[in-house]
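Of the protein chains in this complex, one is absent; all others appear in place.
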Amino acid sequence: MENKLTRNLYMVPYALWIALFVIAPIILVLYYSFFDIEGNFSLINYQNFFTPVYLKMTLSSFWYAFLITLFSLLVAYPTAYLLTKTKHKQLWLLLIIVPSWINLLLKAYAFLGIFGTYGVTNNFLEAIGIGTQQILFTDFSFIFVSVYIFIPFMILPIFNALNELNPTLIDAANDLGASRWTTFRRVIFPLTLDGVKAGCQVVFIPALSLFMLTRLIAGNRVITLGTAIEQHFLVTQDWGMGSTIAVFLIIIMFLFMTITGTRKRGI
Amino acid sequence: MYNFEGFTLDWYRELFQDTRLLIIVLNTLVIALLSALISTIIGVLGALSIYQVKKRRAKNTILSLNNVLIVSPDVIIGASFLILFTMAGIKLGFYSVLLSHIAFSIPIVVLMVLPKLMEMSPTLIDAARDLGASRWNVLTKVILPFITPGIFAGFFMALTYSLDDFAVTFFVTGNGFSTLSVEIYSLARRGISLNINALSTLLFLFTILLVVIYYFITQRNKAQVGGIRK
């Protein structure tokens, strides 16, 4: 018995963390979601969530998060693949990650300059004869900047998965006469699927609750669940409604995790 | 940002005379390094614990709990941590910021390390056991070396999260303690000042330099070690 106790001692810090910083906040959020703005116990917040305003918001958050994840994946996968082929691959990887250490706000401000009416992009468009376009405060700029910010989080797990790939498997596929596309579809991609899933998880779910960029880059043309939560917590001080949206976000997250959850058979 | 009139080093000069800003930069670095280190340790322990869990449903539940902090909007994390800390009577400042950075970095470390553990073939551990290795030996000689890339990935992600965060820090800081992102945010009211840009550039170049040096040192070491083995 004592042996078993000491054996499991290493689980203590993590369990403590879950209890204090995950379960306790969830309980707090759940608790607050049952109070209306005047501090009375009620279910009004849940009722409000199922009004067209919030349902529409949920749908559009999903749509944008989906697009952001898709484009991040489309860019990150080939990049990670090319990285594994380079000589100093770890160094290149680090050099891709380091820019994400620059503060998000500074990057967003830089994009305000780049995409502005008199910014670099429009100067370029002007020079090649397309003429000045409105880029800032459009869906395009919002998705572009979000993808730019999330890409390192997508590259890292995919790179790890690709890096682990046993090269002999690819050689074997080639020797057996598989085309490059078949090799990719049948061998490489399935074997790196877990990396892709991990990448999608760390991009899709935070993308649902983006809030800073919706204002800075999209000029509040895009309203996500995160924007609404921030408003309720910081502006309206309606912590009940904010918590209710958060409860739904947490539920969505649990569902998403179950769907993309790893289903490894115990071989 | 548009009114570009030429190059000057004035912003850098101004920067070095500003002790307060210097303290803030150092604070940011210390918090990032320490929180990344501690969260990596706890995260690796967590990944090992999850690895031990055999029931799939239990495993998925723990994983979902693990990810709650990644998906929760920063504002909620910040607000609930603030309530938590004040209930626990922790004075806001260095320790509250450090604790919350550790807290929100742990899940990403777990996510980086766990796939590595899953890849490891269980026969490897059985083999080590059969050869008479103790649990400690299995851990340090077999498991840890195998998952080292995942651990480093986790460490770097934790650093990234810590350096990037502003919303959570904004809520849980106090008593004169400040980090760079909070400072930038409050300066942003008047448009980004150029000496903040200068500062970010410096920090950025400094980290790039460190990364490159680190990389080539480890490369050389690896080559030497490899050479001896041969």
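Here are some notes:
Think of it as A and B in the order they're written, each chain with its own count starting at 1.
To be clear about the criterion, contacts are C-beta pairs under 8 Å (C-beta built on N, C-alpha and C of every residue); 3 or more make two chains touch, one makes a residue touch a chain.
Note that contacts and distances are computed from a predicted model.
Note on the omitted subunit: UniProt lists it as "Spermidine/putrescine ABC transporter substrate-binding protein", one of the names in "YIEGIA protein", "TAT-variant-translocated molybdopterin oxidoreductase", "Cytochrome aa3 subunit 2" or "Spermidine/putrescine ABC transporter substrate-binding protein".
For the chain excluded from display, the touched partners among the shown chains of the whole complex are A, B. Across A:Ala24, A:Met57 or A:Leu191, the residue that sits in touch with the chain not pictured is A:Met57.
Only one of B:Leu63, B:Val138 or B:Ile151 touches the absent chain when the whole complex is considered: B:Ile151. For chain A, the residues touching the chain absent from view are 37-38, 53, 56-57, 60, 109, 112, 116-118, 134, 136-137, 215-216, 218-221, 223, 228, 231, 234-238.
Not every partner is drawn; the one left out touches chain B at residues 1-2, 19-20, 22-23, 26-27, 29-30, 33-34, 36-37, 79, 82-83, 85-86, 90-93, 96, 140-141, 144-145, 148, 151-152, 155, 170-171, 174-176, 178, 185-191, 218.
Note that in this section only the chains that are shown with their structure count from here on.
For this pair, chain A with chain B, the centres built from the Cα atoms lie 17 Å apart. Residues 7, 10-11, 13-15, 17-18, 20-26, 28-29, 88, 90-91, 94-95, 97-106, 109, 112-113, 116, 118, 152-153, 156-157, 160-161, 163-164, 194-195, 198, 201-202, 205-206, 208-209, 211, 225-226, 229-230, 233-234, 239, 242-243, 246, 249-250, 253-254, 257-258, 261-262, 264 of chain A are the ones that touch chain B when the two sit in their complex. Within the complex formed with chain A, the chain B residues making contact are 1-2, 41-43, 45-46, 48-49, 52, 60, 62-77, 79-81, 83-84, 103-104, 106, 108, 111-112, 115-116, 118-119, 135, 149-150, 153, 156-157, 159-160, 163-164, 166, 180-181, 184-185, 188, 192, 196-197, 200, 203-204, 207-208, 211-212, 215, 219.
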